[in-house]
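First, the structure itself, so that you have it in front of you.
One chain of protein is taken out of this complex; the other chains stay put.
After this line comes chain A, so read on.
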């Protein structure tokens, strides 16, 4: 076990000091913060500038509390028209009877003006109309937008981190194999120690990335006020995401190491990894689809099938309410898949990593003694 820890520590200490790691971490943190602030900046409340000529201001704010209204008084119609044409005001109420505009008025503002005007006149005549009460009989959709947003960000983050770390494992395996340093390493370490240490070390780096992203995202969302729209149960979701990331990473990284151990040159990593990257891409596409339709049949079924479940299930959990038993069953399946892959991948790695030269065939490695 000591050997595993030494290998893991080397991976962490050498990677964490590289410019690529530090810059990558900073850039993702800035991006995540930007994403957290973006909705607040882009969802500016509607704001209107209105003018009056010989009229009372209408109580528009009471009818549309989300919008901003600025009123300006004009001495006569001519001045008001000029302001309209200059684009200084959106509409001008004249004598309480007509509205001057520059071209067509937005339907939202025109409906608002008409209905508030009616209400004021009726109120003046002593007629009061109670406002209509709105009652939803469907599911609680208050958090739908926020849930979808979180799920989309999550898919992207999980996919990028998974792909990045798995490729790092593969490159690391080939680096050791191509430089033959693996011969010295394996005269003092067991193959599983070297493989395990590498996967653990790079996994820790992935976790550092993920935790940073989640922490920056949550803090920035709280700061920007976006967190007010978040559904309840965020701590549980974060814990789930971390767990699912670890499972998915363990699965793909082990297979990545096994495949990479078949080749002896860095240039061959890409091609030997192609089947695995395709599976990761496919997982990503299904998970992305699930953000749109988290309760659909495809998302539900695939969220039980390893290794797809490692990305689809956390996305479903973010995008909708998933019963605990479903998450549990899916996770148990993924854990079994990870254990199977660990056994299989370690065997291939052990047999292939010392056989330098031409690219090995998976079948030959499995058949060999």
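Here is the rule we go by: a residue touches a chain if its C-beta (ideal position, glycine included) is under 8 Å from a C-beta of that chain, and two chains touch if they have at least 3 such contacts; residues count from 1.
The working rule: contacts and distances are computed from a predicted model.
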From "Aromatic-ring-hydroxylating dioxygenase", "Competence protein ComF", "ATP-binding cassette domain-containing protein" or "CoxF protein", the hidden chain's UniProt protein name: "ATP-binding cassette domain-containing protein"
By the document's definition of touch, the residue of A:30, A:184 or A:301 touching the omitted chain is A:184
For the chain left out of this view, which of A:3, A:164 or A:231 touches it? A:3
Logged for chain A, residues touching the omitted partner chain are 3, 6, 10, 13-14, 18, 175-176, 179-190, 354, 367-369
